[in-house]
Each structure stands twice: as C-alpha cells, then as structure tokens.
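What you see is the complex with one protein chain gone and the rest in place.
Note that the chains take the letters A and B in the order they are written out, and that residue 1 is the start of every chain.
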Amino acid sequence: MKDQLTKGLVLCFSMILVLIIISGCSDDSSSNDNATGDDQDDTEQDNGSDTVTLRMVESLTSPARTELLKGMIEAFEDENPTIKVELISPPLQSADEKISQMLMAEEDIDVLEVRDQTVKQFSNNSFIEDLSVYTSEWENWDSLNDIAKHGATSIDEIPYFIPYGIYEKTLFYRKDWFEEAGLDVPETWEDVYNAATTLTDPSQNRYGYSFRGGAGSSDYVEFMTWSYVGENIVQDDGYFIEDGSPMFTTDEAVDALEMFVKIYEDASPPDSISWSYPEMVQGFTSGTTAMLIQDPEVIVTAEENMEEGTWDTAPLPKGTPSGVAQQTAGTAGWGIGAFSENKEEAWKLISFLSSPEQNLHFAKNNSLIPVHKSAGDDSFFKEGYFSSYIEMNAKPDEYLIADRPVDYKGWGEYRGVAEKDIQSLLLGDITIEDALQKWTDYWVDQKEQQ
Amino acid sequence: MKPEPQPKEVRVLPTFKVNKHGLYIFLSLLPALILVSLFIYYPLLKGAIMAFQSYSLFDLTNIQFIGFENFKQVLADPGFRRATINSFYWIFFSLIFQLSIGFFVALLLKKRFRGRGVYQALVFFPWAMSGFLIGIIWRWMYNGQSGVINDLLIRMNLIETPIPFLSEPNWAMVSVIIANIWYGITFFAIMILAALQSVPEELYEAAKMDGANKLQELIKITIPFILPTIIVTALLRVIWILNFPDLIYAMTNGGPAGSTHILSTFMLEKIIYGQDYGQAAATGLIIILLLIVFSIFYLMATKFDKAGDF
Partner (left out) sequence: MRKIINWPSLAKIIFLGVFLIFSIFPLYWIFITSLKPKEDMFTFPIKYWPETITFENYANIFQISNFNVYIVNSLIVATVAGIFALIIAMLGGYVLARFRFIGKNQVIFAFFITQMIPIFIALAPLYLLMSNLDLLNRLPSLFLIYTVMMIPFCTVIMKSFFERIPPSLEEAAMIDGCSRIGALFRVIFPVMLPGIAATFIFAFVQSWNELFLAIMFIDKEEAKTIPVAMNSFITKFDIDWGAMSAATVISVIPTLILFAIGQKYIVEGMTQGSIKG
C-alpha cells in the first residue's frame, strides 16, 4: 500500500510537470504581440485562411532601425490587409549565428536580411531563393543604380537579394580643430598622417585619428592597401592583382602597412589597438579624436552627439603615388528564405520596401546611400554631409570600387586571422614583412582551393 | 568519455530496507535522467559527431566524415596552443586568489558581529550577477580614455599616464583575471564559511584545553576539517572557470592579438568567425577530455574518493 501511494504521488508529480509545460505552451501561443495580438485573432477568425503571416528577420539590429522598419511594415500592412508581418530582431552580436541556426533547422523564414558578407554562404546552402523570377517583372529593377545591381547579383550573376542601401566609407573630421590649427582637409594618407600628428596631444586626451585595431580592422588594411596599389587591383577579385598574385606581394602594400602602423603609433590613442566600431565612433563624437573613417550611418550618430559646424565629411584619402582611393561598396538587402511557404507575399513585401519612395525614406532615416538612381536628385543627399559621397561617385576614375573575395571559402576565417596579425603587428610582435607573407600564403592557398 | 552510462534497469541491493524499493528509486531518478539524457547527452552526442565531419557553414551541402582532420587542424593552430597556455594562467591565478581571499573573508566572517548579515549580502552579491554583465561593467571601468580605474590611479598619484589595461597583451590577461577573481571570491567564501560553521565547537574547546593558540587551531583543526569542502569546491571551480567564456567574450573577445583567448573563447571564435562547427566541436571535445583527465589526476593526487560529490 505504501508503494502504491508512492507510485501515485510520483505519477501526480509527472502529470503536473507535463500539465505545466503544456499549459505554458498554450498560454504563450495565445499571447501574441501586444499591439497586434487582438486584431490578429479577429482577422484570423474573419478571413479564415486568407490571412498570411510573414516572418521577417533582420541582422544588423539596432533599436532605432527596428522602429523605422516597423513603421514601414505598418504602411505595408495597411496596403495589404491580408498580409501580416512579424519582424524578428535578434541582438546584433549573435544575429548571424542565430539566423544560420534558423535556416539549418529549415524554419520557414519568409524575408531575411542578406548582406554581401553572408550571401555566398546562404546561396551555397540553398538557404535563399533566386529572385530572378520576380525581378524580371519588377518595374523598379532598372531604376536601381549600378552599385546596387552589382551587389544584388554578386554571386553567379543571380539576384539573391534587393539591396536597401549601400555602405561606403568616408572621412569624418573635426572642422573646428582643423581651422584652429590652420590645416587643410586631407586628400591623401600623407595628409591624414601630418594633420593627425599635429592635432595629437595626449595630455589633453586628444588624438589625431580614430584608429581601428579591434574587430573589423582588416577592412581598414584592405582599403588602405587597395588605395596604395591602385588600378593594378582586379576589381571583381579584389585581393589579387592583374598577374594573379595576392595584392600583399606588392611594394605598395608595404607602404600602405607602414602608413597604417605609423598612424597608430604617432597619432592614435594607445587603447585603439582594441577599438572596433563603437569605440572609434565614440572616440570621434566625444571629442577624443580628430578624424574617423566610417560608414554613412555615422552621420546620424554625429548629428545627434555633436554641434553643427564642428565637423564635416570629406572623400576617402588617396594612396601615393597611385593617386586613387579604392574601397568596396558594401550592400545589404532583403532576400526570400528557401523554406518560405509564402514566397509571393514575401516578394510583395520586398518590392514594397525596395520601391524608390520607401527606400529613400529608409536611407534617409537610417543614414545610408540609397539604391535608386532617382535618389541622387534628392537635396538631402546632394547637399550637406552626404555630398562627399556624391563627389566620390562623380569621379569614378579617382575613387575606385573593388569587390571583396567573399566567394572564397576562407574569407570569414581570414578576417579573424588578419585581425590577430594586425594586433601583433601593432604590438611589434611581428614585422610588416611577416604579416604580408602570411596573408600572401593564405590567399595563394585559397586561390588553389577555388 | 562514453556518455549515457545510466542503467536502464535499476536493481536494488538490500541495504536500506527491502528490494521493492526499486520502483521508488527508479521513479525518483526518472525525471532527472530523462531530462539530462534528452537535453544534455543527446545534443552532446550529435555535437560530438560534427567533430568528425567537414561541418562548415560555408557549405552545408557537402558534409562528409573526415576522421580526425578537425582535431589535427585545431591542434596545429598556433592560437590553440596559446589558448591552452592562457587557460592554465586563467584557471591557476583565478583559483589561487579566489580561494585564498575567499578563505580569509570566510574566516573573518565566521564570528558573529553587528551588521554581519548586511555585510554578507553586499559582498556576496557579485555571485548573483551574470558573467556577461560583469564583463561589460569591467570593460567600462578599464577603459583607457574615460575609465574609472585609470582615473583613480592617476588621482592617487600611482601612475601618470593611463594604463592600456585591455589593449596591451600582458595587461589584458591580468585585467581579465582580476575581473574573474572579483567574480569568484564569493563562491569560495560562501562554501568555506559554510564549512567553517560546521566545525563542531567541541573540537575547539578540546584544543583550548590543550593550550593551542589561534594559529595552531587553524592548522590542526579548522583546515583539516574543511579540507574536503575545499578540494571539491576547487575542482568544481576549475571546471566552471574553464567553461566560462562570458567574461572574456564581453571584455576583450580574446584580443588583443588572441592574447586573452582561453579554450572556451577560442571555441566560440571558431563558430562566430570561422563558422566551422566541425573544428568548434573538436575543440569542445578536447576541453571535455582535458577536464576528465585533470579530474582523475586531481582526485588521485588529493586522495579524494568521493569523486561524484561535487
């Protein structure tokens, strides 16, 4: 009898456990999004199977951008009452990892953020749809500018995503400090170095340049090397020169790296060896550093945190003697998940977000270079802080665009490897020659594996 | 290293009472066993398989078994060697200081005094915070430009220019270890204080009658009595500290130049940068293997027979 009681109690306990889990589940699934929860239930009852709910995932998440996107999605839902959109916003740091997990689990994501960095991985694994069926009939395809089209079709000439914006770097500088010291706006890296050393005064906690030695530092070595090497770079195979060898074999690459190290040693905060995006932007906006090279997004940040007239933008510095500046035009946009069950509706959403009006709205508020040709006429981009971009685009012979080797298997790993080497280089643990040799070997090896 | 050694049937030896308690034992352990097998060992097993596959996110359409290739590549990686050496420093210094300071604090807190409860609640509190958060807070304090630690040191005239705490490799390792010590003292203090309070008063009284002084009391009675607790706690801490990437991940992310990577952050990096799940899983298995080997030697060296009593 004792044992029966025991058995009963344990059984009860197990049942409670199961019940709690089940009730927890149903509790949760019924409590939908606070705002739309109620009317969603209503529409589902009213329209039955007519309503489609799209799942959309972003990866470059920030609270402000999420708000912006939600506003645009609302406008879309107003136009399309039978489509609901559920926006998923994983925290930036782990977003790519999270999205990979979702896709590996074959979840039905309808719309997802695809970037130049991730498009190869997604297309390799058939995680995203070929959009050519849709783009061939899309009235706005030909209104996209060349960089946007190039970005969209960068893998196998197939459009895998529709870009929402273009990332190019520009020089931000402290206008007031430059004027005070009687310095001209830098045009070359030599100018940057000279101005930066003049403005550096550690006792005032003031430095010439917002250096990036932490995560993402390889991007800076990349565009400096590109600028120094100049036209010898193969534009659609950016880490190689015309004769097929990696760009790191050139003498210009040595010059570029020497300049890179010099700027760190003589004109940057010692701490900046570990700076990445947030620190370098903060260094500039908080008045520690005089110059910063960054994406257009920083314009908004600077406008929010700095007084007007104290800063301005200028085109990217050029290499010597090449006389050109060269960088990549980063693109990011929206694609359709391969496991989506609502591809037609997903495309509806993408084409809505990518229309010239919506894209202009998004680009302005998110501070990005827009993807449609028509946007060049907008005074917002023609004048003011964005004008340095217009200037660069107007002189394609001086401001070159090259492609990153994103379609090589080792690209992702290379960035991690290079970042470590760059820090070792700045610490003096390895020489410039060591670093260049290592990267040369890496890319020769990659080329062979290709 | 074979997982899931749990028995399917539980037979009972008649030690406590009689044989029919078998069902009771089985049912009592069942929830724990089912959950642990399903949600820890089953995913571990599947994860372990990846260690022998070419499981890279770059191309998932072509996953093949490649034997020990991932292990070879990980072991050949100079970053791995560095991470292993760093792990040793990370564990050793964290543990020594956590243990000694924790022991000292516990000794001082053993006797009741006014406000001890409040004091305990305050100093034990770091334990209740998340490692990630602590990493963020310390990074904020270590900051070279506007960091409070540099500011304090300058105000106290100990230094003249800011120390690049997180950007100079040697300082960076010291800095993350200090943060980890701060975090971990509490755990030792709680465990040791608990152990101290369990030392029977009679032992001290007897010692007093023999004319022992405080130091002799400590060495002859206190330490031997609490030694088992210390041994078990220390072993558990070694395991936890090694598998604790949160703090370093938040503070330096392994930098500068990989100088603060420990094995668990090295593994994390394999996933985030390399997107190579195969190599990451191989690193994970190496971590488990190292810890098992260490535990065996540790328990043999300390002659501690209750291996499972953690």
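We take it that a contact is a pair of C-beta atoms (placed from the backbone, for glycine too) under 8 Å apart; a residue touches a chain by one contact, two chains touch by 3 or more.
Just so we're clear, the structure is a prediction, and the values are computed from it rather than from any experiment.
Of the listed residues B:Ile96, B:Met129 or B:Met300, the one in contact with the hidden chain in the full complex is B:Met129.
From the options B:Gln73, B:Gln120 or B:Thr302, the residue with contact to the unseen chain in the full assembly is B:Gln120. The chain omitted from view is touched by exactly one of A:Tyr277, A:Phe352 or A:Trp411, namely A:Tyr277. Residues 3-7, 10-13, 15-16, 21-22, 24-25, 28-29, 31-33, 35-36, 38-44, 46-48, 50, 101, 104-105, 108, 117, 119-134, 136-138, 140-141, 145-146, 148, 151, 182, 185-186, 190-191, 193-195, 197-198, 225-226, 228-229, 236, 239-240, 243, 245-246, 264, 267-268, 271, 277, 280-281, 284-285, 287-288, 291-292, 295, 306-310 of chain B touch the missing chain (whole complex, contact as defined above). Those residues of chain A that touch the chain absent from the view are 2, 5-6, 9-10, 13, 17, 20-21, 24-25, 28-29, 31-34, 57, 60-63, 86, 88-94, 97-98, 101, 104-105, 107, 205, 277-278, 281-282, 286, 297-298, 301.
The criterion applied here is as follows: only the chains that are shown with their structure count from here on.
Taking the mean of the C-alpha atoms as each chain's centre, chain A and chain B sit 36 Å apart.
For chain A in complex with chain B, the residues that touch the partner chain are 3, 6-7, 10, 13-14, 17, 96-97, 100, 104, 120-121, 124-126, 202, 205, 213-215, 269-274, 283, 286, 288, 409, 412-413, 415-416, 419-424, 426-427, 429.
Residues of chain B touching chain A in their complex: 20, 23-24, 27-28, 30-31, 56-61, 79, 143-146, 161-162, 164, 166-169, 172, 252-253, 255-258, 269, 271-276.
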